[in-house]
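For reference, the structure is listed below as structure tokens.
Just one protein chain is left out here, and the rest sit where they should.
Residue numbering begins at 1 within each chain, and the chains themselves are lettered A, B and C in the order written.
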Amino acid sequence: MKPLGKRIWAIPDGYIPSKSNGPAPQMTSHESACILNVGDQPANVEITIYFSDKAPVGPYKITVPAERTRHIRFNDLKDPQPIPFDTEYASLLVSDIPVIVQHTRLDSRQAENALLSTIAYPASE
Amino acid sequence: MKPLGKRIWAIPDGYIPSKSNGPAPQMTSHESACILNVGDQPANVEITIYFSDKAPVGPYKITVPAERTRHIRFNDLKDPQPIPFDTEYASLLVSDIPVIVQHTRLDSRQAENALLSTIAYPASE
Amino acid sequence: MKPLGKRIWAIPDGYIPSKSNGPAPQMTSHESACILNVGDQPANVEITIYFSDKAPVGPYKITVPAERTRHIRFNDLKDPQPIPFDTEYASLLVSDIPVIVQHTRLDSRQAENALLSTIAYPASE
Partner (left out) sequence: MKPLGKRIWAIPDGYIPSKSNGPAPQMTSHESACILNVGDQPANVEITIYFSDKAPVGPYKITVPAERTRHIRFNDLKDPQPIPFDTEYASLLVSDIPVIVQHTRLDSRQAENALLSTIAYPASE
């Protein structure tokens, strides 16, 4: 199947709460970029993290195999450096082939978890 | 009325929690693809499920009658096989006529439910 | 200012919970279509409600004055008939001038409220 989606995606509202309630890892506060690659070639994705008060950091490199999805937790990105908790950031994802990206946050700072989600913004034509 | 929307829709963030709190079926943790067909012909929709570590499964076949909406619970899809709980997946919906798709999850793993929703990504021109 | 947005908008995931916790009307379970008209003429909007098992109902007629927003609660729509609780529906909004529509639900069936929101789907060119 031909790849579907766009090559560039943006998620302006990044924020990983440092506190959590409930069993790890499912209920740990986290933020995900869920990437779907329906094409028959792997997608090589580079993520850049933007901050409010310092230069961008990246790229973080991810591969999504052909006909697979990967739900990347921003909490798990370590190279070139971990993303700080309780800090406002944003992310830009650039893939070498079209993919589709959805942004989701689970916030369990309080006893009961809250969720948000949106399809990310497709920033390329 | 002429059909509105697109023929192909993607939902990268699929996840059905295995735990629930509250009376079934309303408060059972579930994930839905809400499909609206405003046209005067039925829409035949095929859903393919993508995983992180195995080949896609499908098609799951759904019909949305003319001028009707169907709120499909992924929990209820059985043929060709049920979607596993607590597993990251994604879905692609391909319809023979334009429809409109919204993705919603109700997560009642903890005592109080959380909700997320987004219009799915329209992947066809 | 020229109107911005589109004339036709769709919200596939309609559902008004019949139960609520907390002080009315703020914490009453409800579902809203938030409409923004930035133009200098009033927008006349007709809402049609679609169901899974019966013919569509409408139009419900709403006016959004020039340079104003209206947050319509579906709970409050009475003419031609109220929208039933605990029932899956969808809605189509058709305006005579471009507007912008966002869909939001507050669900307070359990002790703590949950929220979902998404920009509606712009179904016209």
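We adopt the following convention: contacts are C-beta pairs under 8 Å (C-beta built on N, C-alpha and C of every residue); 3 or more make two chains touch, one makes a residue touch a chain.
Quick caveat, the model's predicted, so the values are computed rather than measured.
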Open item on the list: Can you tell me which of A:A10, A:V45 or A:I97 touches the chain that was removed from the display?
Closed with: A:A10
- [ ] Could you please point out the chain C residues that touch the chain left off the display?
- [x] 4-5, 22, 26-27, 32, 34-36, 38, 67-71, 100-102, 104, 106, 108, 111-119, 122
TODO: Spell out the interface residues on chain A facing the chain that's missing from view.
DONE: 8, 10-15, 17, 50-53, 55-56, 86, 88-90, 92, 103, 105, 107, 109-112, 114-121, 123-124
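Keep this in mind: only the chains that are shown with their structure count from here on.
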Open item on the list: Based only on mean CA positions, could you tell me how far chain A sits from chain B in angstrom?
Closed with: 21
Task: Multi-chain contact residues (two or more partners), chain A - done: 112, 114, 118
